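Removed from the display is one protein chain of the complex; every other protein chain stays in position.
For reference, chains read A and B in written order, and residue numbers begin at 1 within each chain.
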Amino acid sequence: MIANYGYKDGSGEYFISIDTDKCDGCGDCVGACPYGVLITGEDPNDPFREEPVAMVSEDHRKKIKYSCAPCKPVSDRPPLPCVAACGSGAIEHSW
Amino acid sequence: MITAGIDCGAKTVKVVVIKDGQVVGKSLVPAGIDAKGAAEKAFDEALAQAGLSRKDVAKVVSTGTGRKEPTFRDEEVTEVTADARGAVFLFPQARTVIDVGAEEGRAIRVDAAGKVVDFAVNEKCAAGAGAFVEAMARALEVDLEEMGKLSLQAKQAVPMNAQCAVFAESELVSLVHAKTPKPDMARAIHDAIADRIVSMVRRVGAEPEVVLIGGVAKNVGFVDSLSRDLETEVKLPDDPEMVGALGAALIAAE
Partner (left out) sequence: MTEEFWRWTESRWTSPDIDWKSGDIITAGCDVGSVSTQAVVMVDGQLYCYANMRTGSDSPDSAMRAINWALEGTGMTLDDIQYSVGTGYGRVNVPFAQRAITEIACHARGANFIYGSTVRTVLDMGGQDCKAIHCDERGKVVSFLMNDKCAAGTGRGMEVFADLLNVPITQIGELSLQVDEEPEPVSSTCVVFAKSEASALLRSGWPKEKVIAAYCSAMAHRVVTLLERIGMEEDFAITGGIAKNIGVVSRLEKELGVKALQTDYDTQLAGAIGAALFAKALVEKQRKGK
């Protein structure tokens, strides 16, 4: 499943998409994220999944544009830590 | 040489007339529904103040969202360019310029020569602009100036969860019902908007000196929250909302 966490408001679309079929719940992204945006746990959207899965923490869902801002400088943008850390390529950002 | 800058914002139109680097006239009028008329009026008022007439002005540069409106403009520049120019004129040491207007927030990084290096804009969402503070003041039934002052008397920081101005209004209503003291609510409002502005500023890098311009700079509560969040002193010009127009007038002179 593609789980889109985030929002679209007047200023733009800000979604972190996690492909739960690719994510194996290893937690590498959680360790890489400096701001605690990502967490792993039981998949709240799939009661039959056994392994943990990554998701955006409840606290950050309504403000990821701001939470992730330091990772996204206007110029010379480096690779995003979470995306780079994920060996399975499960994380994508829409902005 | 006499030049003029006109800044046509969402809510107000500002004009600054300069003569050899000195401000000789300025005006601020509400934009209303007739933006063209407001521009004419603002221009005439500023000229009257300077004791000049239109033919004395060598060049007029316009800026702001409605910069296409004034028929008497010679050239247009973006808000970012005008803001940077005006702020660096007033504070030669400025490296970061933050402009918070009614409908937009901007963070601009400039170099020692006053050239724009980087900028970030938050537009089209009230949550990151002055409109947020205005909506909250209305919900609290206090005027803007009073809300700013109240904020300084806050005893504690209450968190606001809602980001959207519309949902934040409902949240405020429940805080009112919970008998939260007004100063604490005012502080929560200013902290919330400052937090969003600061995260935008960090995208361009916050280097001192930091200059805050735009109408919201007149709100002492916001300035307090912003400096606390940025952990640095924030410089304020005397007429924060006129800086864009001043910048445009300076550019016209060049």
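For the reader, a short list of remarks on this structure follows.
One rule holds in what follows: a residue touches a chain if its C-beta (ideal position, glycine included) is under 8 Å from a C-beta of that chain, and two chains touch if they have at least 3 such contacts.
Predicted model, so just to flag it, every value in this text is computed and none were measured.
Within the whole complex, the absent chain has one touching residue among B:E103, B:D191 or B:D239, and that is B:E103. Of the listed residues B:A126, B:L175 or B:I189, the one in contact with the hidden chain in the full complex is B:A126. From the options B:L52, B:C164 or B:L236, the residue with contact to the chain not on display is B:C164. Within chain B, the residues in touch with the undisplayed chain are 33, 103, 124-126, 131-132, 135, 163-167, 170.
With the whole complex as reference, residues 1-10, 13, 15, 44-48, 61-63, 94 of chain A touch the missing chain.
Everything that follows uses one rule, which is that only the chains that are shown with their structure count from here on.
With centres defined as mean CA coordinates, chain B is found 34 Å away from chain A.
Residues of chain B that touch chain A in their complex: 118-120, 122-128, 161-164, 195-196, 199-200, 202-205. Residues 9-12, 62-63, 65-67, 69-70, 72-75 of chain A are the ones touching chain B in the complex.
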